[in-house]
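All remarks here apply to the structure that follows.
Here the complex is missing a single protein chain, while all its other protein chains stay put.
Note that the chains take the letters A, B, C and D in the order they are written out, and that residue 1 is the start of every chain.
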Amino acid sequence: MNTALYEDELLFLAHSVTLEQEAAERLYELADTLEVHNNRPLHALFLELAQLSERHASDVLAHCQGRQLPALQAWEYSWPDAESPESFQYSQVHYLMSAEQALQVALEVEQNTLGFYSDVARRTTQPSLRQLAEGFAREEAEHVKAVQARLQALQCPALNNLDLDPPHSPE
Amino acid sequence: MRNLTIAMTGSGGTGVVALGEMLLRAAAGAGYYGILRKTFGPQIRGGESAAVVRLGPRPLASFCGEIDLLLVLDWSHFQRFADEIPLSASTLIIEDVAAGARPQQLASELLAREQGVQVLDFSGLAQAQGSAHSNIALLGYVAAWLGCDGEPLQSAIDHRLHKQGAEVVALAHSVARAGAELLQQAPINLQPPDAGAAAESPWLATGNQLAGLGALEAGIRFVAAYPITPASDALEWMAGRIESLGGRLVQAEDELAAVNMAIGAGFGGVPAMTATSGPGLALMSEAMGLAVASETPLLVLDVMRGGPSTGIPTKSEQSDFNLAVYGLHGDAPHVVVAALSLADCHYSVAWATQLASERQTLVLVLSDQFLGQSMQVLPPLPSLPFHAELSRASLPPPAGADYFRYLDTDSGISPMALPGQPGGEYTADGLEHSQSAVPSARAQDHEQQLAKRQRKLQSLAASTQWGEVSALPQARILILCWGSLFPVALEAQQRLQERGTPVTVVGVRLLAPLPLESLLRSMQDMAQVLLVEQNHQAQFAHYLQSQLTQAQRAGLPELTCYSRPGPRLFTPQEIMQQVEGLPRA
Amino acid sequence: MRNLTIAMTGSGGTGVVALGEMLLRAAAGAGYYGILRKTFGPQIRGGESAAVVRLGPRPLASFCGEIDLLLVLDWSHFQRFADEIPLSASTLIIEDVAAGARPQQLASELLAREQGVQVLDFSGLAQAQGSAHSNIALLGYVAAWLGCDGEPLQSAIDHRLHKQGAEVVALAHSVARAGAELLQQAPINLQPPDAGAAAESPWLATGNQLAGLGALEAGIRFVAAYPITPASDALEWMAGRIESLGGRLVQAEDELAAVNMAIGAGFGGVPAMTATSGPGLALMSEAMGLAVASETPLLVLDVMRGGPSTGIPTKSEQSDFNLAVYGLHGDAPHVVVAALSLADCHYSVAWATQLASERQTLVLVLSDQFLGQSMQVLPPLPSLPFHAELSRASLPPPAGADYFRYLDTDSGISPMALPGQPGGEYTADGLEHSQSAVPSARAQDHEQQLAKRQRKLQSLAASTQWGEVSALPQARILILCWGSLFPVALEAQQRLQERGTPVTVVGVRLLAPLPLESLLRSMQDMAQVLLVEQNHQAQFAHYLQSQLTQAQRAGLPELTCYSRPGPRLFTPQEIMQQVEGLPRA
Amino acid sequence: MLKAKQYKSGVKPIWCPGCGHYSVLNAITKAFAALEQSPEQAVLVSGIGCSSRLPAYLNSYGFHGVHGRALPLATGLKVARPDLNVIALGGDGDGFSIGGNHFLHACRRNVDLVYVVMDNEVYGMTKGQASPTTPEHWQHSKLTPHGPEVRPFQPCALALAAGAGFIARGHSGDPNGLAQMLFAAVKHPGFAFVQVLSQCVTFCPEQVQWKEQVHAESVGTDNPAEAAHFLHSDDGFAKGIFYCNPRTPWPLPHDSQATDLREGFRL
Partner (left out) sequence: MLKAKQYKSGVKPIWCPGCGHYSVLNAITKAFAALEQSPEQAVLVSGIGCSSRLPAYLNSYGFHGVHGRALPLATGLKVARPDLNVIALGGDGDGFSIGGNHFLHACRRNVDLVYVVMDNEVYGMTKGQASPTTPEHWQHSKLTPHGPEVRPFQPCALALAAGAGFIARGHSGDPNGLAQMLFAAVKHPGFAFVQVLSQCVTFCPEQVQWKEQVHAESVGTDNPAEAAHFLHSDDGFAKGIFYCNPRTPWPLPHDSQATDLREGFRL
């Protein structure tokens, strides 16, 4: 991981903006996907999560007002993993996914993000950057709680949901 | 004799396809005959899907336009099936509470109907038992109404779920039971179809499987495969069985390889085939010509789908006729056979297997997505007298004597030596050749071989297998069709008779060489001939015209052609409408 | 108006083919028109070979059955050409002393003829000058007889040999002179053909070259090539020229690649083609369907040879008709054009080039080995009004507006955007699609697009280019033909008229969609129609029948079909014989 | 300048949720954003398969051709229209089974194209039969119940032997790295081959484990013998640009004067 991120506030902000925007984009995309695959509850859930992410993104953007963020190519970001921590990995999605499974992944994602912000806050030597990162981390901790709350609120016991329908061959 | 058609819709994942299959199996267990058709959206999984099951006391080989009962697990994108599940004012609709919003356009129509929509809580029933499978609850409910919710239903569930373990099966049984019990509180306001006395252990099979059975039983011992919808499952069915017969299936790198592999095996004396659909058949054209010129037995099964090009891969159409009959370069006579029903996939393919070996040439069998992928309950099929074994007559003389691989015999069939036979050595060739298999560009050799290759097929036109005739004595109207439209036409015939219009139906099995005399005989005393087929250009109709002399044609009754493309299923109703629209003679 | 046919035979190394070419060129220089055909044994080099040159005062586009003069450098395997060089009692034969033994069977016949065999020492003449080229001596001798042994002969020799250096050329000139001088001592007992006033700088060309010219002049700027006899030389001719026009030729790895490359270029808006023969055409079938479904302009030239399979690659036949017209899977209407003469290779290909772009589809041009590889002296061809440039009408609307690539227009032709145009972005597809180019399996979209693709071709049937009619006012017999048989039929017409039997000849250029109205009009007042074609199965004749309604057919005169395969050249004589054998109406 | 997501068309993918191909789609849009690609100047050309459905999901031009023929289609287009950015793509079945010959010859011919193969070691679209890259003993297809029992195809080693000048392997789990690779591939003059491990969750759910198996390699060399050595000992999960050795793309320019086409016909 590129350590410049720990010292450069603008670079950090660029990361934060992208992280939240990509999260929103990905969640919208998943919502679309599940809509195409007729998983209506999950379509709705992902839409909701996407809207939430979009709000986070505009919150972060608010911090950048008037500042010229560096323009980075997709691969110039320094994420701890291959993708930004807010990104749902495609391979974690299934067409018969339950709300519980989706929220579990969402939780993991929020926790990763929290980890990302906390890590920057811990490592930076710049006080203003630390303050910023700690602020983001606090907000993120709220998200984590929110997702946890939603998970708990899920009343439904896990149902046996074997996939009975065979895949089909369109071409 | 009451038949009934039940449609089920939902999205993939709601198990509507599984529902259809289990329902058909359970019904079969209780003495029903029936047929099942599945339909999907473009997604590989989880797309909107539908199953249509038709049940009745006699074997059913076709569908009809009327839906009697519609079971809805999920309304999403129901509109996409509008063509395939046409609702009428009398369609009874039962929906699950969780089925979601009714399609806007439909909603108002539904409310205005005489029959309302019955909403029941199948998902609740399932959930109460810890299961997400509202389809199983629904299955129990409908099975109870059909009277097959006892052992037949249980074994249908077992058959489908036994690989998932005892717990899953037990849960399903109990959800189904809950569904069945619901019938008492919420009876279905429709009389169930009549059940018959189904045959001793009836069969459940798709046309593709039966094609595979016909091939293996008639002696196919080599299959070259390249997957393509809707032919793959015929290949897959054989893949699991051919080795136990001492044969082999090779998955080829493409269709060019597949067809050439089959030719190689055929040259070696091992009855061989490949199966494909339109795009693959097009790729095989060049090598099919090689089979013709080199006189190598070759069986190709074409399970037709919507064309042209990639077209509509999952829907049925009869539009590869032209390619199958005419699609080789040069003068390349060969045999084309069309399967006339699901059961006839067995018969046609078995016959074709024998023909390929017997006539040492390319035999193409046309099936289609409807035949190939629909599933039918049918009486056990008889064993057939067809076998690919080369007759002794076609062996070469003993070593030493002169052997002419391409000898110009009266029958047109020449003795075919097989590698390993001493004295029979020759080089098979796609170049024009003399009788002794040496390449030749001479007019005399060319004309001799062209004529020989045509002659050896001509006698086929008189074979009793040329087609099926369902004649009614007073009929003055003939419905002429080929392939999968035959059962549809038969049903139209029956209904027309009920309305007082007797018609005769002819289904042509042998498309090339065309059994012209038989056809002329069947048209002879008719006032009208209606030709039906499922493609845009009326391909068979034009072919038929092309084969008639001016005099023959002049002697014929008026020939009307009703031809339209897929993907809409052909129904008896539309044929009846055509018959009723014919100018009175 | 005397034409004369001179045949030359020898083995590969005796230079008999070069002799034929130089003779034609020299004769052309002296005001003769003529046509040359070469024939080879199966060897690549040194095999027996023959050249046939026909000369006369007017453009000659066909051969006839009679050989007036046979020049023999080598008798080896003469029998192999028996079909192509039929001798008659009046054939004058001149042989070189070193020609070897006369073929046994022939020898006795020759001795019994009225005309003897004149033996001359051409090899001696050549050897006397230190040359092995008896053919050049023979060339001088015949040229002198034709009266073209001056400048025309010299420049023909120069044209042929200049790359070999001045010494070789000089020696050839002097050997030729010696040959010419021999004529004084040994005159040819035959009157030379009439020379005419040939056009100002006549052309010498093969049909393949003229096809290439038509393509490039009409705007083809991309060629994908895979070599195959007899199409390769069309490709080779273009290869040397297309770059100077800013275009490109790619040698592909196979025909599948070739046709797809051409489709790719056509999608990019660059007029594109490929050329092949039967086996290659068969391989292209699948992708040709893609051009139809995706509505991409594509021109495919099929130079037909003997079939089926590898068949007789070096001989002419019209047996790819079925494959060309019917050989695609699904309902795939497309255009098929046949070149009616060598010169018409230019016209037909140029027209086809325009059609492909204009109708956004596959246009197949049928030529054959006879047209493609014969060499003709002909008047310079006019520039043609055909060009592939897309008309403005087919451009998409400006960015922002809704753009439907597959819009269902009245004409059936939809606006075609080209990559690079903003606002026109779409994905071309072989899957069935909606007007907006999105894949669709709905019946309504399928029917709409099928109908649109057919409709956009229908108006073509009325185009003035549909065919050529050579009518005689009192004719009551029609000779109907297509492709390379047209010039043969024209010659039959002329000879029949001389014998007092006026006939009308129609050559069909547009095979699909079939110009039925024009055809019916031409048959209207006839008592008899004779259809001639060069294949075994009477492919066009059957097609024609298939397109006629019962009523149309009933109204027609009797239709007789004379159809036979290659490799024998079709002659005016055999057509005349057929006409004379027609039952008198 | 467009953002990545602005390169998408409105058409919603039919891919199964979880399919690796989504991520390839995103990587392409990211590479396009970085390239400042104008949509109308790019053409995506594909064959048939789940992966080959991709072109419709971008707002560039596209051609969804027939099975196995993406490369010749793309070759014809690029040679005829050198001004366009032409990207061929498809699946392992499309590219290595039926399309294998075109793959070899495209590597040799070196036209300035990018070829992306979304390799899921299976025929997704036709319900999970073995493809050339399927492991020898994978027994989940009814067509080959004992497994293909044939050695898997080595796309990168073959590309090298066939003469490709740019050879890379990416993973759908790393769309940013993949975007970077695609960026480099587009910039590379001549034919550039990118194999992408892109899981099929429906027929090979085991492939979600790939993210644990891939490992980045920085072998990038321009020496064919070295690259051959590496690729012949590769475990199939190395990720990176393995070989990059640019040469002038085909077609080479030639001097050619205007010719009178009719000249040669005159006597």
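Methods note: a residue touches a chain if its C-beta (ideal position, glycine included) is under 8 Å from a C-beta of that chain, and two chains touch if they have at least 3 such contacts.
Every value quoted in this text rests on a predicted model; they were computed, and no experiment measured them.
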Just to verify: which one of B:116, B:165, B:187 or B:419 makes contact with the chain not shown? B:419
Which of B:428, B:457, B:477 or B:559 touches the chain that is not shown? B:428
With the full complex in mind, choose from B:48, B:95, B:149 or B:253 the residue touching the hidden chain. B:253
Using the document's contact rule, name the residues of subunit B that touch the chain not shown here. 25, 28-29, 155, 201-205, 209, 213, 216-217, 221-222, 224, 241, 243-245, 248, 250, 252-254, 256-258, 260-270, 272, 286-287, 289-290, 294, 380-381, 417, 419-431, 438-439
Tell me where the left-out chain touches subunit D, residue by residue. 97-101, 104-105, 108-110, 132, 146, 149-151, 153-154, 157-158, 160-163, 224-225, 228-229, 231-233, 250-252, 254
Name, in rising order, the residues on subunit C that touch the hidden chain in the full complex. 41-47, 225-229, 232, 235-237, 239-240, 249, 251, 253-255, 279, 309-310
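What we mean here is this: only the chains that are shown with their structure count from here on.
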Rounded Å distance between subunit B and subunit C, as computed from the means of their C-alpha atoms: 44
Between subunit A and subunit C, what is the separation of their C-alpha centroids in Å? 68
Please list all residues of subunit C that touch 2 or more other chains. 256, 286, 289-290, 294, 429-431, 439
For subunit A, residues that touch 2 or more chains besides their own: 36-37, 39, 95, 166-171
